[in-house]
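Shown here: the complex without one of its protein chains, the others still in place.
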Amino acid sequence: MNITLADLIPLLPLLITTGTVVVAMTAIGIKRNYTLTAVITIAGLLIATLSAAFLMPTTNSQVTPLMILDQYSLFFIIVTCATAMFIAIFSYPYLADLDDNKEEYFLLLGIATIGAIVMVSSNHFVSTILGLETLSMSLYGMVAYPVHSEKSAKFPLEASVKYLVLSAAASGILLFGIALVYAQTGTLQFASVVNVANVTEGLSAGFTIAALILVFIGIAFKLSLAPFHMWTPDVYEGSPLPATTYLATIGKAAMFVVLLRFIEASEALTFESFVLVVSLVATASILAGNLLALLQDNLKRILAYSSIAHMGYLLIALVASYFVQGSISVEAVTFYLVAYVIMSAGAFGVASVVSSSEREFDSIDDYKGLFWRSPWLAVVFTGMLLSLAGIPLTVGFIGKFYIFFAGVEAALWVLLAVLIIGSGIGLYYYLRIVYRMLLTDDEEQRFDVAVGNNLSSHAVLAFLLVLLVVLGVYPTPVVSIIETISTYIL
Amino acid sequence: MESIPVEHGLILAAILFSIGLIGVLTRRNIVFVLMSLEIMLNAGGLAFIVAAARWGHAEGQIMFLMILTLAAAEVAVGLGLIIQMFRRYKTVDINVLSEMKG
Amino acid sequence: MIALFYIAAIIAVIATVAVILQTNIVHGLLYLILSLLAVAVIFYVLGAPFAAVLEAIVYAGAIMVLFLFVIMMLNLGQHTRDQERKWLTPRGWIAPSIMSAILLGQLVNVMRQIDYDIVPAQVGVMEVSALLFGPYVLAVELASILLLAGLVAAYHLAKTK
Amino acid sequence: MILVWLISILFVGGVIAWLSERINPNFPRLIALITVLLDLALMLTLLGAEPSSGGWVASVEADWIPRFGISFYLAADGLSVLLLLLTGFLGVIAVGSAWDEIKERSGFFYFNLLWTLAGVLGVFAALDLFLFFFFWEVMLIPMYFIIAIWGHENKNYAAMKFFIFTQVTGMLMLVSILALAYFHYVQNGVISFNYHDLLTVQTSGSLEMWIMLGFFIAFTTKLPSVPFHAWLPDAHSQAPTAGSVILAGVLLKTGAYGLIRFAVPLFPEASMSFAPIAMTLAAISILYCAKVAFAQTDIKRLIAYTSVSHMGFVTLGVYAWNEQALQGAVMTMLAHGLSAAALFMLAGGLQHRIHTRSMPDMGGFWAKVPRMAVVALFFSVAALGMPGLGNFIGEFLALLGAFQANITLTVVSAFGLILASVYSLWVIQKIFHGEYKNSEFDDSHLTDLTRREMVYFGAMMIGLVWMGMYPQSFLAMSQPVLLELLNGTEELFAAVVQN
Partner (left out) sequence: MQEFIWLLPTYPLLGFLALVLTSGRLPKNIVAIIGAGSVGLSFLTAAIIAAQFLASGEDYFVKEVWTWMAVGDFTPGFNFYLDGLSLVMMLVITGVGFLIHMYATGYMADDPSYSRFFSYMNLFVAAMLMLVLGDNLVLLYLGWEGVGLCSYLLIGFWYTNPDNGYAARKAFVVTRVGDTAMALGLFLLFAELGTLNIQDMLHAAELEWEVGNGLAVAAALLLLGGAVGKSAQLPLQTWLPDAMAGPTPISALIHAATMVTAGVYLIARTHILFELAPSVQMLVAWIGLITLLLAGFIALTQSDIKRILAFSTMSQIGYMFLALGVGAWSAGIFHLMTHAFFKALLFLASGSVILSLHHEQDIFKMGALRKKLPVSFFSFLIGSLALTAFPFTSGYFSKDEILIAAHGLEGPGMIFFFGGVLGAFLTGIYTFRLFFIVFFGESKAAHPPEKEYGGWNMNGPLILLMILSLVGGFFAIPLDAVFGQHEEHHVSTLMHGFMIAVPLIGIGISAAFFYFKIWSVEKLMASSLAQTLHKFWHSGWGFDWLYDRVFVFPFLWLARINKADLVDGFYALIVEISRAANSMIVKTQTGYIRWYALSIAAGVVVLITVGVML
């Protein structure tokens, strides 16, 4: 299973991204030029996206034991690269005024994307770990990026240290768990842990379950599932907005793909107690996330808490996959992830557009009266928030519909009840933000919304809004794609 | 040839892991925290080596290599952050990093 | 060999405990190196000489030196020892210890039923390398990317403006 | 196809109205008026349409999300057409009532108004349950905006409450819809959300009951019925007049429509065994809310509670499930649509003039605003169920039918008629009778109804009289639909009554 030339073709997106990083690094080495670096990165990511889109219909190959490049992977490579590109576009104006070297940021962003690509196409623990750590390592850098800037009002250092320490601890747990799984199955490939032919004698189911739980916890931390969620708000708040966006979208999506593949391949859900554990985590996440966000006034923290809840929703679909014939729950997870990426990117994107590295507008009071000051941004933001709340005409609704469908088919009534309660609480804090935007006292002009100076960011927002609505109203094309690709997971 | 029960190896790893965890939870000096993290990662590595030995594989060792790599990178970034932290706060007390809460 | 395993294990545990109990940071680091070396011995006993060597060279050597550098840079002198003593209140140990003890108990509980003895067989550099530069060549490349990420991040973070 | 037009005209009109504000602040209301009039005119053509075999005068079906067997399936029969017309009519009224009241950001206002109406039309016409749910939710957001932006002092709370209540219970309904679709899948091997397909699903036992409850709770929240009514007084009292008109006149009716069209026909057996509880809730709604209404001092809150009370007759009628009762429910929906809307407009008009809704501050307005007084009297009297006006037909038929199903609860509910007279006359007394006291407010703007207002009220009065004197023109439209729904299930209910 050595690598061959033919294997390189499916790896094209990965190679292109890597190439982008190398080119960008070289360019920096020759002469620092912020715009050039950004353009290289954005262009590279665009090409990577396109190449993945080009490859997607035909590709289905295992490249070395480490990576599987099937349609599912490529689909998420598209999502990942495209989102990374969008974030790069958001980052450019955001960092433009940073009084420090700005170019390395795009390197980190590129490298993080490499990590994400590896993760979404990983069905092997080695590539999982490598992808995950590459992603995390870059994110440490991105989170702490403005650390030298005196003007930065936020706490990038604190956020980064928190993220690093806790993430490393979680990695330790994950690694330990993988080791235990490996001790049992004898392979680092994702493989069934049930009825392994050469099970070590005397090995109880408890061992397997403990191992699975440790792995799950390691992943749950990255997904910020309760009770491993506490880092999330602090890191989100402290990071520069584009980094937060990255963390919240690609960081989550890639990790969930890994979890999905691992759970499906390992058949972990055949253990009832494991199902119980996952259900408990889902319940705790939904309730904790929504309750924490309830009266929060910081936008980034709200979105952080809400992401905890959203990951909980996703877990419901994941649990359902065990009870349901067919691929519906995988589709549910997939669609919801896409929806979540779109709406999170959009929501953070709006905040990014009005913020800069020197001044972030992340209190919901900053958005008072936005509807009247900048209807365009307000509409985008409202759309994203309503989508997060799962209101029709938006993609979030279809996503939630999927999850409900999976849950009903699996007869997960308790979890559905939790989902409903959670969503009900969720409405409150999403609407709180929307309401702020509707307020009419615009005595205090908190920020100028000049569309002109970052037109590309607005274009991205427009694109996301269109996606949000189109997928919310006529999701059929994407639904059929997801239906097709989901078969690769099972 | 004499043999070692595999559970002894794993239990050793678990013990080291737990000690590392205690360190992370207890120490306020961030350098110690980082060291404790290394202990945890190392315990993971040990577990891999034990498992590899149980299967007679080389794969576990490769995984250990990767852990080594990531530990190195993590320490590099972590120490970089510690330097910045010390510059800003003149302390290595991890508790100063608690400005964001709620 | 068996005895070596257990001796090394005991040393590793004691040394590790010493690490987290230390108030002097340099002493702590030295204990950590001791612990890592003991683990390296265990690796060797378990038939992983390559890993053992790397543990000794990279871990105990390179990485720990990095720590030392930083400690020196920060110039954590005598006063930090007093500070450490102040921070390490007995009460602070209770919850973490109990928690970890329970965790350990649980892990031991699930592990103790394993009824398999390792007969260490040497899996040497050859096998590992063959694998590493065969099927796992991508991992090597990815590891380089990982290190690159660490490099860029560390460079950016650690530099003075 | 006409149904698609009806809905899309509103959607597009809304967007145009919004955009047109940039050109001239007076354009939005004009465009909104044209849009709703156009819609109303289009609806009138439905009256002449020849019904197909199933009684559908118009229908359109297209694939939407084939993965789930979801289709874009709109169809209207007599019942739907009635409610569509009500919506169209009240749409015109609502635009009219907002004409002078909404000065700020009128573009966005009319956008929301039209979109709400579009959602409501969709609800009344959708025969795919997913589509139904889709529209069910679509109408909430613009309504939320209407309350939250143009509402009164406590608008945030009210809008939020409205939204969360309807949304959360909506999710219960979603679960029920999905469960039903799933059972269809299990039984037939295909997923379908088509109403006709789902009617064939065999469910039974406690599961059917649970699924039915999902629908029931969603619908009775919108209706609303005790104990899910708590959102309504706040929403109504805080909403701007046009919002209240739409809320009371149309939005509440979606719940009733849902009960008739979905909740009972889809689950005849569960509904049957649940009927006594539903009717009990109805009776409690009627009495309890009439009593609470009486206690209110905020005139809009009062009217809101009376709405709950009146809608109790609808629930009562639906769960009595015989022809008289159902016709009664339908007539109550229509008549209450007009009378409640008119009362809210009056309250809104008063608030607009004297900037208070507090009844203790009012009194003796008859001399000052005689036309308004007469109009108010008319609609109060309509609300208390005066024969000759539409509400009477509805409540009388509902009670008449209910009497055949459950005597005790009918007797209890009938006390609502007494309480209705208590609170209705109390309102008239507090506002229009008694001594004129102008120390409590600035009465410089207390002017009588304008000619334009009189046109709207006149239209609604004619409507109510028409309903009251010749309800046959409405009953005839809904009759075939109701008979079809009753077909086969009526005996089921009747059997329960016997036992």
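Residue numbering begins at 1 within each chain, and the chains themselves are lettered A, B, C and D in the order written.
Definition applied: a residue touches a chain if its C-beta (ideal position, glycine included) is under 8 Å from a C-beta of that chain, and two chains touch if they have at least 3 such contacts.
A quick note: this is a predicted structure, and the numbers were derived from the prediction, not measured.
Engineer: Any idea which chains on screen the missing one touches?
Structural biologist: Missing chain, whole complex, touching shown chains: A, B, C, D.
Engineer: Among D:Tyr73, D:Tyr182, D:Phe344 or D:Phe396, choose the residue that contacts the chain missing from this document, as touch is defined above.
Structural biologist: D:Phe396
Engineer: Give the residue, chosen from D:Trp5, D:Phe72, D:Tyr436 or D:Trp466, that touches the chain omitted from the document.
Structural biologist: Counting the whole complex, the residue in contact with the absent chain is D:Tyr436.
Engineer: Which listed residue, A:Pro65, A:Gly186 or A:Pro233, touches the chain dropped from view?
Structural biologist: Touches the omitted chain: A:Pro233.
Engineer: Across the whole complex, list the residues on chain C that are touched by the chain not included here.
Structural biologist: 95-96, 99-100, 102-103, 106-107, 109-110
Engineer: Which parts of chain B are in contact with the chain that was left out?
Structural biologist: 21, 24-26, 28, 33, 94-95, 97-102
Engineer: Go through chain D and note every residue touching the omitted chain.
Structural biologist: Its contact residues with the unshown chain are 161, 226-227, 229-230, 233, 291-292, 294-297, 322-324, 327, 364, 366-367, 370-371, 374, 377, 381, 385-388, 392-393, 396-397, 399-400, 403-404, 410-411, 414-415, 417-418, 421-422, 425-426, 429, 432-436, 469-472, 475-476, 479.
The criterion applied here is as follows: only the chains that are shown with their structure count from here on.
Engineer: Distance-wise, how many Å sit between the C-alpha centres of chain B and chain D, to the nearest whole number?
Structural biologist: About 64 Å, centre to centre.
Engineer: Averaged over CA atoms, how far is the centre of chain C from the centre of chain D? Could you give it in whole Å?
Structural biologist: 70
Engineer: Listing for chain A: what residues touch at least two other chains?
Structural biologist: 126, 130, 133, 137, 140-141, 144, 147-148, 160, 200
Engineer: Using the touch definition from the top, which residues of chain B touch two or more other chains?
Structural biologist: Where chain B meets two or more other chains at a single residue, that happens at 6, 10, 14, 17, 20-21, 34, 45, 50, 52, 54, 57, 59-60, 62, 66, 70, 73-74, 77, 81, 84.
Engineer: If we count contacts the way the header does, which residues on chain A are in touch with chain C in the complex?
Structural biologist: 1-3, 18, 21, 63-67, 100-101, 104, 107-108, 111-112, 114-115, 118, 126-127, 130-131, 133-134, 137-138, 140-141, 144-145, 147-148, 160, 200-204, 206-207, 209-210
Engineer: Mind listing the chain D positions that touch chain A in their complex?
Structural biologist: 63-68, 104-105, 108, 130, 133-134, 137-138, 140-141, 144-145, 148-149, 156, 159-160, 163-164, 167-168, 171-172, 174-175, 178-179, 181-182
Engineer: Could you pull out which chain C residues touch chain B in their complex?
Structural biologist: My answer: residues 1-2, 5-6, 9, 12-13, 16-17, 19-20, 22, 25, 28-29, 32, 35-36, 39, 42-43, 45-48, 50-51, 54-55, 58-59, 62-63, 66-67, 69-71, 73-74, 76, 80, 83-84, 87-88, 92-93, 95-97, 99-101, 103-104, 107-108, 111-121, 123, 127-128, 130-132, 136, 139, 143, 146-147, 149-151, 153-158, 160.
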